[in-house]
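Dropping a structure here in structure tokens format, bear with me for questions.
All protein chains of the complex are present and in place, except for one that has been dropped.
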């Protein structure tokens, strides 16, 4: 991997430790025209709100403009853990469960469907890709309404109607959203159904980039489809797989519409995730301090967990 | 090198333009705020003095029609210097909109707000105390006491009741006959007997519609339960009193016996579906059941006036109780035109405008208008007005949002059998006391 992408101008400057600072400055001046607007935008609309978020987590925050918002140290943090119903810990557990349950399935289905659709003999590739992509382009809120309708209780819901009334797989219709595990499964299915198409489309695009001669060589060696998949496709797609998996993990950490619009955290606050809990605390209970504290803690946790990976991600070529 | 410099300059210029554009429109914004005479369409009227007040609401289609076609022209005719700007807000994420508006100093002048939010926003200093304003005492005397009380917080009134409502028992007529009854049950015992009869036919009789204060309230109170003392300061000894435990136990027993609608625990069919199909004998709901279903009569073939029976909540040990709902008209603390906003609030609570809205089925909070409503030809309101006399408010305290979360959780745990009713209520009391003090 080429580490230096020096511009023609800076290349000519001899690098000595004395001039290091000057060189750095010069490099910044060279790149600034391209990144300045982006950096300003990020600073104002992403970094600054995040800093405010951190500040609020140490304040007794009132929504009124010009309110005093006194500093309260770690009060908001202790409040989060003093919750007698342990909602934060439950939400944390669910967040990890969501990652574990959806990322592998999502990833596997994405590469599985993409490889099959990409098979040489398959016709109407574009039609398939469009259909697989439909859920992605539909709004979360609408799909949530639709899923609640499909997963409705009794035989009035389509899923129960098929599984119970028609096929008899279930001995009685499930009350999907009233029980913890069935609600979690419904949330996962909702998420996977909605997002698999994204991975399929990215993989399909990447698969077209694999040189055909590699497969032809494998054919000559007498490899079967299964071997070709594991020995050629998977290793060649490694960088793009990394990109997809990171995004899938990020998506699974960030569950919000999946929970908020399906169960709103119920039954008994058991299905909350951190973002939905933050939303409820802030915008239902007007407790911005504890809500911000939860956000900060989740951020720190993710940071610690991914820090070691970050180096790789930062430098890894994605395509 | 030169090219680079040029492009750098170009980018700087671009940034500058963006910033200037931002500042430019900023000035425009300030100008607009300064002379509110400019109406939405942007026509500049030279009258200078004309003031626009903004009013957020969540009226339904039919109600909005009355608002736009009757209220607005009538008000603007009476006060030619004030323009009423109506903004209908979607219900989804509404509280977030209000919070952002308040935090960003961009809230409207007035809002029609759910009664349970008023103390909460009053405690944030987001609302204006109207009790010191000119004409308040007269206004207070002209409206019903219970809806007025929903605006009370910390010695002041932070809004005025614009309309009120409650829930009554609504029965499917055919199912009622199937249960062997000719009229609606008067007591809980009669209702339970009917529910047992229907259970054998695979139908449900006891219409608790959900595990929240709005759904449980009428049942819990009618069965003798209570949440707080009369001035809403103490829950210990009330929510976990013997009578409350017994009331909750009764609901738990009903549910275990399979008498309660599945919808209570989030199941199906929904309340309306169940009542219409006859799978549910009854449920409690508000006047909107009738206004919505009458409007859809042609399309669905269901005539709610013919096919349902209206009645007061069946009486238990606590009498026939229901829950007060409705909306208050509040003024935001950073309203730019408090005087004009108050003028509108006062006007909106007089008899004529109240009657205009009553035609859509909203129950007036103005006594004279409510009286007049009885003689108006609104087919379904009588029972609702009668039920209002014994209806109770959900605890009007600023912490209610959080308290209700605890209340709901305790009831759900008991009803799902995770905890004994006594233990669940004791724990809830402990948590609520911690919030109140």
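Per-chain residue numbering starts at 1, and chain names A and B are given in the order in which the chains are listed.
The criterion applied here is as follows: a residue touches a chain if its C-beta (ideal position, glycine included) is under 8 Å from a C-beta of that chain, and two chains touch if they have at least 3 such contacts.
Note that in this section contacts and distances are computed from a predicted model.
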Listed names "Carbohydrate ABC transporter permease", "4Fe-4S dicluster domain-containing protein", "(2Fe-2S)-binding protein" or "Nitrogenase molybdenum-iron protein NifN", matching UniProt entry of the absent chain: "Carbohydrate ABC transporter permease"
Visible chains that the absent chain touches, using the contact criterion stated earlier: A, B
Identified contact with the non-displayed chain, of A:84, A:104 or A:239: A:239
Per the touch definition above, residue among A:80, A:187 or A:274 touching the missing chain: A:274
Contacting the left-out chain in the complete assembly, out of B:190, B:236 or B:273: B:273
Contacts of subunit A with the absent chain, listed as residue ranges: 3-8, 10, 24, 27-28, 30-31, 34-35, 37-42, 44-50, 52-53, 56, 63, 65, 113, 116-117, 119-122, 126, 128-143, 145-147, 149-150, 152, 155-158, 161-162, 193, 196-197, 201-202, 204-206, 208-211, 219, 225, 235-240, 243, 250, 253-254, 256, 274-275, 278-279, 282, 288, 291-292, 295-296, 298-299, 302-303, 306, 310-311, 313-319
Touch list for subunit B against the chain that is not drawn: 3-4, 7, 21-23, 25-30, 40, 54, 58, 60-61, 87-93, 96-97, 99-101, 103-106, 269-270, 272-273, 276, 286, 288, 292-293, 296, 299-300, 302
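Going forward, only the chains that are shown with their structure count from here on.
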Averaged-CA centre spacing for the pair subunit B and subunit A, given as whole angstrom: 36
In the complex, subunit B residues that touch subunit A: 1, 4, 7-8, 10-12, 14-15, 18, 92-93, 95-96, 99, 102-105, 120, 124-126, 262, 265-269, 273, 333-334, 401-402, 405, 409, 412-413, 416, 418, 427, 430-431
Residue ranges of subunit A in contact with subunit B within the complex: 9, 29-30, 32-34, 36-37, 40, 62-65, 67, 84-85, 141, 152-154, 156-157, 175, 177-178, 266-269, 282-287
